[in-house]
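The complex appears here minus one protein chain, its other protein chains still in place.
So, chain A:
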């Protein structure tokens, strides 16, 4: 097992170098000078431009800039944002809890609904139930997120008034930032109603963000279950007179789960890297929106640092998925 993990880890180093090189070059290939963008219509004089360039280190050759960047990264310093002048790492850490909170809730929503729906559709194959589950999941999969979010918002927040429109908690609660996770902070604050307000603010964004993963999980579960259900050992189990639910949950599901775990892992990786549209619509202060804005402003350090951290998260999630495989299916860990 350790050897397996070690082998997976050794692949991370070249990936890491690749990512730093790629983000560093790509953001500089896009036309647009951060100083000009900052100045807008007002403009800056040539002398001032040169002065600022020197201050920010843009006047040095690219390979020197890259070298500084990488040595910084190795020491844990991702540089400071050109706009807010705050360390990139600090900005990331203040925003990341919001992204995690939303991603976890969306993942829970997607798994809780997607997995049973997929199983159900597989068991009732060819029936109306199967067809409707698949139609719904195809619709969910192809749903334009922006439109879906606004639609839910108009119906449930504006017309019915069941859920709040956007934000993380009602403005009447003045919650101190302790952990950055609103659910935990609202509980810690001890203010009455704060926790339920935080929960209510999570409902719509989680549903919107969880819709596509839910559809993917449902479809994957269904096809994987169908394959397993037609195996000989299932027939044997049934012939032995084992209760139908036991056959499905204990015998079939465990084997059907392997591809589903891959999908869940990939989806969670995507969710953690920030949901740009959902975060924008629901004014959710996460890292997706942060990265998009910094690309628009040509805020090089934030783009480089942010993407690097996100890439690392995806690497870690994938690694965890691989390890989970090994646990679920011993054949995988032995064969490598």
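Just so it is clear, a residue touches a chain if its C-beta (ideal position, glycine included) is under 8 Å from a C-beta of that chain, and two chains touch if they have at least 3 such contacts; residues count from 1.
One rule holds for everything that comes next: contacts and distances are computed from a predicted model.
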* Structure fact -> Out of "Sarcosine oxidase delta subunit", "Dipeptide transport system substrate-binding protein", "succinate dehydrogenase" or "Thiolase C-terminal domain-containing protein", the chain not pictured bears the UniProt name "Dipeptide transport system substrate-binding protein"
* **From A:15, A:71, A:179 or A:196, residue that would touch the chain that is not displayed** => A:196
* Structure fact -> Which of A:132, A:179 or A:236 touches the missing chain? It is A:132
* **Touching the absent chain when the full complex is considered, from A:14, A:126 or A:161** => A:161
* Who touches the missing chain here, A:24, A:120, A:300 or A:325? -> A:120
* Structure fact -> chain A residues touching the chain left out here are 30-45, 48, 52, 55, 83-85, 91, 94-95, 98, 109, 113-114, 117, 120, 129, 132-133, 136-137, 140, 150, 153-154, 156-158, 161-168, 170-172, 174, 176-177, 193, 196-197, 199-201, 203, 207, 214, 218, 280-283, 285-286, 289-290, 298
